[in-house]
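Yeah, one chain of the complex is gone here, protein chain that is, but the others are all in their spots.
Here is subunit A:
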Amino acid sequence: MADLDAFRAETRAWLEANCPPEMRQPVRDDDDVYWGGRNATFKNDAQRAWFEACRDKGYTVPAWPKEYGGAGLTPPEAKVLREEMARIGARPPLSSFGIWMLGPALLHFGTEQQKLHFLNQIARGEIRWCQGYSEPGSGSDLVSLQTFGEDKGDHWIVNGQKIWTSYADKADWIFCLVRTDKANKYQGITFMLFDMESTGVATKPILLISGNSPFCETFFDDVKVPKSYGDGIPAYVGEINRGWDVAKYLLGHEREMISGADSSERGAGIGATLTRQAGGELDPVLRAELAMFDVDALAFSAMGEKFLDEVKVGKAHPAYSNMMKYAGTELNKRRHELVMSAGGSTALEWDSEETRGGAAPRAWLRTKANSIEGGTSEVMLNVVAKRILELPGA
């Protein structure tokens, strides 16, 4: 306890000294987020300073071991850091599919050399990753995927198509599910890592209803993927043909991230802010809905905290992340419906300067994907019904 108090004081002082005031504002749009990667540029000096300070301290991935680029914090210390960052409203220094998804899978399934090689690059924001799971015919039924890797001895030749690959056009590398055995549905998928600049990889952006196009169709035409990147550094995670286990493990982390369990913003009430923005008065029925929402949001933030606490000590049911994903994303959609209602006609403006290019309506539309990406709400409910409640049938 005393140690933790000392750590808190130390953390507070470090944040005070290193987190610039500009980095203590809520993230408003994509521009405010630093994703790292080969072609990354910083929006401003504050963003760079904050990222570099965190990187040097291991705070882009505070709970990872030091040898992999983390700070080696214990779970209670990591929680203190999270709380202290939330207290000052600090932005995440680095957003990265490498941190949220691939990293945990490598920590769990990777070889030592592989971890040293990839995790450090992820922690330092050097490689920007994308996720090649979904295919046009394989969404919720992901295991039906068809992209095929033909075994050529020391490499595979990969052919097929992926879809909904977020930021495929901006990513340096892809972690990708590829069928390597056509006879085996579950035990015929390999979890591969390869460079998006490989010959035969092409991407084509998909325009979304939010007017943005963060995702792509991704095409593989005779892409040569080596089986190894050096001594003890296989180009796949886990074992060949056993990538489904890795994929499922990773999806657990992806869901945790999308659920917003870890985000102070998603757990906070919005009634007070929206009422202030509306000039202090909202229709009483809307006020009542906001109050009901705040009850749910504050309760969900307690759930997020409990979930993370339990995950850290292995007390959480493996399917808990499905429940969190379901509840968190449905809540976030409701949040943005209320933001739109309280905002009135201002919230309809699509590209005015005052509304930062229509940030509110674009965000509202974006949230509709929350209950689709990473597995739909219906699929989450199926999993909860079967794995937690153990209800019978299919």
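Criterion: contacts are C-beta pairs under 8 Å (C-beta built on N, C-alpha and C of every residue); 3 or more make two chains touch, one makes a residue touch a chain; residues count from 1.
By our rule, contacts and distances are computed from a predicted model.
A chain of the complex is left out here; the name its UniProt entry carries, from "Isovaleryl-CoA dehydrogenase", "NADH-quinone oxidoreductase subunit F", "Tungsten-dependent benzoyl-CoA reductase subunit BamB" or "ABC transporter, permease protein", is "Isovaleryl-CoA dehydrogenase".
Across A:Gly271, A:Gly343 or A:Gly374, the single residue that touches the chain missing here is A:Gly271.
When the missing chain is restored to the complex, the residue among A:Leu81, A:Val178, A:Val225 or A:Leu290 that touches it is A:Leu290.
The missing chain lies against subunit A, touching residues 76, 79, 269, 271-272, 275-276, 282, 287-288, 290-292, 294-296, 298-300, 302-303, 305-307, 309-310, 312-313, 315, 323, 326-327, 378, 380-382, 384-386, 388-394.
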